[in-house]
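One protein chain omitted, others in place.
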Amino acid sequence: MNEHYPALLIISPLLMAFLVSGMAWIRKGICYPLAVVGSGLCAWFSVRLLADVLKNGTVQYRLGGWEAPWGIGYHVDSLNGMVLVVVSVLAFINLVATRRGVAAEFPEKEGAFYTLYLLFIVGLVGMVVTGDLFNLYVLLEVASLTSYALIALGKARAPLASLNYLFMGTIGGCFYLLGVGYLYIMTGSLNMADVASLLPDIYQSSAVWVAFIFCLVGVGVKMAFFPLHVWLPNAYTWAPSAVSSLIAPLMTKVMVYVMIRLMLSVFSLDFTFAVLKLANPMVWLSTLAIVMGASLALAQKNLKRMFCYIVISEIGYMVGGAWLGNAAGLTGAILHILNDALMTITLFLAAGNIYYRINGLELHQLQGLFHRMPLTMACFVTAGLSVIGVPPTCGFFSKWYLITGALQAGQYGFVAALLFSSLVNVILFFRVIEISYYGGMQHAHGHGSPPEPRTEAPATMLTPLLIVSVGLVTIGMYTGTIVTTLIDPVIPAALLR
Amino acid sequence: MIWQLDLAILTLVIFTAIAAISVKDLLSCAILFGAYSFLMCLLWAIMAAVDVAFTEASVGAGVSTVFFVAAVFHTTRRTRD
Amino acid sequence: MKAAGLIIVLLTGGLLLYATQDFPPWGAPDSPASTHVSPRYLQKAMEETAVPNVVTAILADYRGFDTMFETTVIFCAGIGCFLLLRIFRQKPEDRYYRHIATEITLHIKGGKIPEKSREFERIDTLWTPYDLIIKTMCRILVPFIQLFALYVIAHGHHSPGGGFQGGVILGASIILLAISHNMRTAIARISERIDNLLMAVGVFIYAGIGAVCVILGARFLDYGNLSVVLFVDKIMARSHGIFGVEIGVGITVMAVMISIYNNLASAGKQDEGL
Partner (left out) sequence: MSDLIPMLVAKYNYWLYIVLMMIGLYAMIAKNNLIKKLVGMNIFQTSIILFYVSIGCKKGAGIPIIQHGLNTGHHAVDLSQYVNPLPHVLMLTAIVVSVSTFGVALALAIKIYQKYKTLEEDEILARLRPR
């Protein structure tokens, strides 16, 4: 059984998705348990796979039994393994946490909803483990297509936001496909390792660097890197809360992973840094992304929309870190994939809980929330502290690595942007905390009315939220272990010098 | 491959593409789009990609056009550009 | 927007054009694309899978994993359209009936005639009289189209075609029925429930065949090991495995095409079509 983990990881949610979709027309009640089983199996197998990778080193899996350049192969090292666990476990937690919201919002189409939910997980997980460039495109489209449909389920402007996302996403996907086509015409192969071994002879060819640019732009659109981010705020704001807490933490992070994978394993570091000389412009772009994301977040009046802009500025952290071109920066970027996924899911789950109770997320509606939902708000504050980067939480450590890397690389602009965005985050979160803590008190005093009753979110929604926010602190405490066991092995030797 | 035929199809492909995006009626756009797909399919058949041509003929020129007309039927034919 | 669009487009086009200079000339037999990976497919496909159509062999066997997700993508589209458009509860609306003998049209506001009767038939709001020729022609054509579709699926090993194309044609035959008669006639042949079940069954067959290979101790989608259950040698087992997979693809694609058409053409009501 051990050797089949990479395949089982994909098959179990995939088969369950089809079962759920069929069962929706036979017995509706069974849909949700099946979805939990599928997602749970996926999480379980990915944890086992990571354990396997840590024990025996890189795992290869040949699908259909064909060896690599001819068939499709999986390639799982500790970087994949880590992202894999993050994706599958967080998706599972979110599935449990948002059960009530989904049941209330789409009572008749629950089956179809969970089918797409599982297929979205399949798409992301597949993208992470695959070692084939074209397979990655197909899985990218699975994940995108499901996310278009899921986002469009929201209220008000959701269909329009989703259609815009569809246009942008298709452009991104097509650009990536073009890049792969250019690589294929120059090398004749689609397997990542094979392409990497063929490329050094033709580094000077203009087609190769154009291929790289197109892959980068394609991936950049999908991860909402700064000038290409326009689809993100609307899409994530208007999506139903169960969907935004699934897609916001996972999709963009997986795309960052894909970018790092392309940089490290397809185009080697020699090419990305020595031949292309793109490092400086990319770091400057991410500096701009961080500053713009943070400043735009300040201007928002809706909680979810504010988080969306925070996500955009965090994308800047990761891209910038990866392009700093030294070990500390790359470590910070990879560590931040893990941390940011956790922070974002905590924020969005908290927002989902608030929305479930007060049916709105405008900042002025949050008054008195600390008294009504103390535990949810406690988790919210933990996540906020982590986004700001306060020591015991995990956000601090990745920021530390990023700043160290930036100082080593001499990118003082990037350091300044990191500090600036931390400051802005302080303002953002303390503004929310002020409104929700003191806002209600003044209100109560003014009218002399009794304090509002405690209406904490139901336990099924609260427990997952508590788990992820405890995770924020735990991951922070074990950062050293994570870096030495998971991240150090994948940092290329050329960077360690 | 007969290059005259090739050239004629290539020219027509570009023309139908430009026509499809500039015509001011969505139903005409649907038909032009079907024609574009069909010409594309011919082009691929010439390049010996029979499976791709077959798929494009059944999907691009066939079912896609039907979907397109169905959607136009439930929305509007009007377009300003 | 127009100027910005033009600039972006010219920039992209210029970049792509610039890169073409390093391409091998068009149709060169010694380009890397034709010499690195693909020769092995052409040389070995016949002896390894017993499928002369190399495209089918690669599609369903060498890169069968891609094709599984291709089918999943189309399945997603079907489910997505259903999820976005389908409306279950609807207000009673105006309905039109036609007395078959006298051809008198009844317009019932906000309801329907009490019971099913043989004398009245329900017609669409935008019903046009006398489409007898179209109706009869299409009714005659549909079985032949379906036969051809089955041929395309079954003969995909030896000629262009396969599950996907066959499935689309099969779906198109039902769509033709829905266009030439009306949507209710087509839905009476394949109900929404059956259609949605078929959609899931098709991909399930595909992924299931792969999973059976895992159970038999081989890699996922390694059809060679199906020889144990199919009682043929490994090469023929691959050929049969490919065929099974193609059937799965065909079923899903057919069901999805019908489902997307029904939802788009009736804006989710599944009542009156084009």
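In order of appearance the chains are A, B and C, and numbering begins at 1 in each one.
One rule holds in what follows: a contact is a pair of C-beta atoms (placed from the backbone, for glycine too) under 8 Å apart; a residue touches a chain by one contact, two chains touch by 3 or more.
Treat the numbers as computed from the prediction; the structure is a model and nothing was measured.
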Displayed partners of the chain not shown (whole complex): A, B, C
Residue among A:Asn80, A:Thr130, A:Ser162 or A:Ser313 that touches the chain left out of view: A:Ser162
Chain A residues that touch the omitted chain in the full complex: 134, 138, 141, 145, 148-149, 152, 157, 159-160, 162-163, 166-167, 170-171, 173-174, 177-178, 181, 184-185, 190
Chain B residues that touch the omitted chain in the full complex: 10, 13-14, 17-18, 20-21, 26, 29, 33, 36-37, 40, 43-44, 47-52, 55-56, 59-60, 63-64, 67-68, 70-72, 74-76, 78-81
Residues of chain C in contact with the chain not shown: 1-2, 4-6, 8-10, 12-13, 16-17, 20-21, 23, 25-29, 31, 33-34, 37-39, 41-43, 45-47, 52-55, 58-59, 63, 66-67, 70-71, 73-74, 76-78, 80-81, 84-85, 158-160, 164, 260, 263-264, 267
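Everything that follows uses one rule, which is that only the chains that are shown with their structure count from here on.
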Overall pattern in which the protein chains touch one another (line/ring/star/complete/other): line
Innermost chain, where centres are averages of C-alpha coordinates: A
Chain separated most widely from chain C, comparing mean CA positions: A
Rounded Å distance, chain A centre to chain B centre (Cα mean): 38
Multi-chain contact sites of chain C, meaning residues that touch two or more partners: none
Complex contact set, residues of chain C against chain A: 15-16, 18-24, 31-38, 40-41, 61-66, 69-70, 72-73, 75-77, 79-80, 82-84, 86, 88, 193, 196-197, 199-201, 203-204, 207-208, 210-211, 214, 218-224
Of all residues in chain A, those that touch chain C in their complex: 4, 7-8, 11, 14-15, 18-19, 21-22, 24-26, 61-66, 69-72, 108-109, 112-113, 115-116, 119, 122, 126, 132, 134-135, 138-139, 141-142, 145-146, 148-149, 152-153, 159, 178, 182, 184-190, 198, 205-207, 210-211, 213-214
Interfacial residue positions of chain C with respect to chain B in the complex: 53, 55-56, 59, 160-162, 164-165, 168-169, 171-172, 175, 179, 257, 260-261, 264-265, 267, 273-274
